[in-house]
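Structure record follows, encoded as structure tokens.
With one protein chain held back, the other chains of the complex are shown just where they sit.
Here the chain labels run A, B and C in written order, and each chain numbers its own residues starting at 1.
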Amino acid sequence: MNVRIAVAGASGYAGGELLRLLLAHPDVEIGALTAGGNAGSKLGEHQPHLLPLADRVLEETTAEVLAGHDVVFLALPHGHSAAIAAQLDAGVLVVDCGADHRLTDADAWDRWYGGDYAGHWPYGLPELPGARENLRHATRVAVPGCYPTVSSLALAPAMALVEPEVVVVAVSGTSGAGKSLKPNLLGSEVMGSLSAYGVGGAHRHTPEITQNLSAAAGKLVAVSFTPVLAPLPRGILATCSAQLIDPAADVRGAYEKAYADEPFVHLLPEGRWPTTAAVLGSNAVQLQVTVDADLGRLVVVAAIDNLTKGTAGAAVQSMNIALGLPETTGLSTVGVAP
Amino acid sequence: MNVRIAVAGASGYAGGELLRLLLAHPDVEIGALTAGGNAGSKLGEHQPHLLPLADRVLEETTAEVLAGHDVVFLALPHGHSAAIAAQLDAGVLVVDCGADHRLTDADAWDRWYGGDYAGHWPYGLPELPGARENLRHATRVAVPGCYPTVSSLALAPAMALVEPEVVVVAVSGTSGAGKSLKPNLLGSEVMGSLSAYGVGGAHRHTPEITQNLSAAAGKLVAVSFTPVLAPLPRGILATCSAQLIDPAADVRGAYEKAYADEPFVHLLPEGRWPTTAAVLGSNAVQLQVTVDADLGRLVVVAAIDNLTKGTAGAAVQSMNIALGLPETTGLSTVGVAP
Amino acid sequence: MNVRIAVAGASGYAGGELLRLLLAHPDVEIGALTAGGNAGSKLGEHQPHLLPLADRVLEETTAEVLAGHDVVFLALPHGHSAAIAAQLDAGVLVVDCGADHRLTDADAWDRWYGGDYAGHWPYGLPELPGARENLRHATRVAVPGCYPTVSSLALAPAMALVEPEVVVVAVSGTSGAGKSLKPNLLGSEVMGSLSAYGVGGAHRHTPEITQNLSAAAGKLVAVSFTPVLAPLPRGILATCSAQLIDPAADVRGAYEKAYADEPFVHLLPEGRWPTTAAVLGSNAVQLQVTVDADLGRLVVVAAIDNLTKGTAGAAVQSMNIALGLPETTGLSTVGVAP
Partner (left out) sequence: MNVRIAVAGASGYAGGELLRLLLAHPDVEIGALTAGGNAGSKLGEHQPHLLPLADRVLEETTAEVLAGHDVVFLALPHGHSAAIAAQLDAGVLVVDCGADHRLTDADAWDRWYGGDYAGHWPYGLPELPGARENLRHATRVAVPGCYPTVSSLALAPAMALVEPEVVVVAVSGTSGAGKSLKPNLLGSEVMGSLSAYGVGGAHRHTPEITQNLSAAAGKLVAVSFTPVLAPLPRGILATCSAQLIDPAADVRGAYEKAYADEPFVHLLPEGRWPTTAAVLGSNAVQLQVTVDADLGRLVVVAAIDNLTKGTAGAAVQSMNIALGLPETTGLSTVGVAP
């Protein structure tokens, strides 16, 4: 099989990670690479780690340039994908790494993002109940946000066992914020420092986590979500907790059952805890569950690479499913450590 | 005033930070410095940043060596302070940076630490209700743990306003783990990685947080506490939350009132959030509060330097109070950033 | 003594470090704080670590605002200090942290910086031969660049003993590059990475190092200088080497003699090597010398904090000398480690 792909937004972090993975994908041929402000320059100036593509020139992000590919990956600021997708042939697989088509509720979109609601697409988190089926033969895929990915995988298997009030504190590396030139993202500011942001339910990933966990619970779940920025480029470690309805519930069994056949989600042996280094550059999710016996509270810790399973890896995994390729093609569960 | 002090455990991180602060304290004369395995070597080999003391030779940690000082700081593994203190003159101020005398409940001691319970000493967190009074003229002080310090200061003012179930996820630099030669503390392991430990209520600081918050609430508080290790040497950022009894409560007012006269605790102006870099090397606590309006949940984020306000700064602050010196002598609210 | 000072460029890294040090200086009262684009905002927004000054409003950088102080510190982009200084009373001490008045050679200025040459001022590196005398009663001071500081102190004592060809490779934290919003200074780019820049004699500090070492040698010295950027906020470690004329020369003796009475320059005991952590936030220089016996080559390793001894500490030290205060007032040799 020879799948011809294009990447819009190839000079950013999500675009770079897509290309890193696609270069190793045996069934893919890399076509057009586009950018916004960086159009006209060579990819090597922006992605010096992608040596085989160093001399490729970035084109303008237009439907004309993106046309003629089997798959188009969009790694663009939110609000841009619907217009592009509308101009592409209906049979083209469009995989959107942005937020535009994640939320199923128009009011939620209006509140959290604003602008026209463009509708929701099949959701690229196949490990959630029902999601994989929706991705088969899909021609449009909404790749989840990085925090919703790790939080939803950490808690979904337990939602039938806990009260519908969960607390998620997720510590992230800085690449999740993209290449934005903001003072608080300078190396001098982030190294040696920790900070919280979007506190009190202000982060745009909150409604997406709520949507996923409510679907898993079958009822509205209250999600208290706080992201914390830490001094590392990649990785998210999420600490998630909720009160157990029955403190004696077989929590571990629920996770074992949920993920027994999942190639990328790994419940660690008891006594071992996830680290983000162990999943760096890989599409793996490592998680561990325990019960705080004093409180009857479930605590789950999960680690992903925000750029891989949290973005580009999920995009490739979704593409594999949509195209009928083996789901793990071109994706690894082996991290780059130390 | 000329206070002659000794430091037991001078080659470790807590000991080093004590000496860094005491070198800048105008009323202090530095006497004996002791160590365990490092006795006999020069301080400069272990603490190259303490240039003025580089040639001081570390002595054995014995009561004989520590006798004859006005203040003895103990920075030892737990289980060692009671025996030392018993051999020192009753009038000597003993400031214990270890855990031995923090817990007021013998059963809690037995469960979390084991061995003989040595009783509790006045608690060196003067910003908690009643604590400052207990420290005046004290001759024994138990310095709080670093996580209890930040968590208790973050939540104590709100305990009358929230349900007695709190969730604390505190991200810490590595110096809190001391100089222990453990593989998971190697630079190659911690840089570029995040990990949780002591999950599910397994960390020994849990009962101390519970003790403090229950005292503030006037009833038993359920504390879900998870510490996370992040790649920086110093600093703790704690994200603390609890359901408000009345979502419209004047939460900010409660914090303003609690800390209006506190020299080291700073509620930031609305819209600004704490970072650990801003308190590096200082005795300051920076915190911000908000209410998640969708959930009616209080969220507090607080930052300290675990070695300063979290350990050695609290020890010096407590000494100042106990000796009747101005409380801020030798301590700064100015961090070393970037 | 009560010295009233102003800082121009207070929202940047050099300005922030000046204020951190000046807050601890017993003889200083902090007057006007000015900025460029940040004028009108509060200092706390830009320097959250300077709690005592958090509510101070930044004013425009004009001679009117800066007038009426005893000392004016300039932490501005190069090319701005001469015009400001010309408008200030001749008796005001102007301490320029920029490059404008460092080079003694107009042609060198023209080549490396361009624009009008504004002449050279007494050079704020008192540990160099003759420099301290020039600073006494000075009303204008040019603070050295951070790389020239560490390189010159590392090699000056040996210049009579070596061939006039030196190689300096200096590894630096990122704060030396300031708060510029450049992609290569983003945390995601610098963490986990090393890079060289200004290679092949292209860095503007090259002529300043050449000037200092040539003065020390009494003849023109060829300086091969390469700066390397490493993932830490502060600190420079310079590795400097040159061929010894006589391999048996008493190199160590030369350094001991040169720095015996210097309060901030510390030749470490044999067998111990400098680290930047040991000087973090301090005005100390730690250095060690050795001879590669196979090559007859001197190798010197020196560490400073680029923002302290490399910039703001040198500025305060120079102010102390110019005003006749004890040279070490308000400055520490104790680093913040770990």
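Simple rule for what comes next: a contact is a pair of C-beta atoms (placed from the backbone, for glycine too) under 8 Å apart; a residue touches a chain by one contact, two chains touch by 3 or more.
What you are looking at is a predicted structure, and each value in this text was computed from that prediction instead of being measured.
Among C:Ala39, C:Ala63, C:Ala222 or C:Ala249, only C:Ala222 touches the chain left out of the display.
Checked against the full complex, the one of A:Leu58, A:Ala142 or A:Leu280 touching the unshown chain is A:Leu280. In the complete assembly, the contact with the undisplayed chain comes from C:Pro231, out of C:Pro48, C:Pro157 or C:Pro231. Take subunit B: the residues that touch the chain left off the picture are 13, 173-175, 177, 179, 181-183, 185-192, 231-233.
Think of the hidden chain as still there; on subunit A it touches residues 13, 16, 20, 23-24, 44-45, 47-52, 175, 191-192, 233-234, 266, 268-269, 272, 275, 277-282, 284, 286, 332-338. Within subunit C, the residues in touch with the undisplayed chain are 165, 167, 169, 171, 188-189, 191-197, 199-201, 222-224, 226, 228, 230-237, 239, 241, 273-278, 280, 288, 290-295, 297, 299, 301, 303, 337-338.
Note that in this section only the chains that are shown with their structure count from here on.
Core chain by CA centroid proximity to the global CA centroid: B. The rotation relating subunit B to subunit C, fitted on Cα atoms, comes to 180°, given as a multiple of 5. Residues touching across the subunit A and subunit C pair largely coincide in numbering: over half of the numbers involved belong to both copies. Averaged Cα coordinates give subunit B a centre that lies 35 Å from the centre of subunit C.
Averaging Cα coordinates per chain places subunit A and subunit C 45 Å apart. Shared interface positions of subunit A, defined as residues touching 2 or more other chains, are 188-189, 191-192, 231-233.
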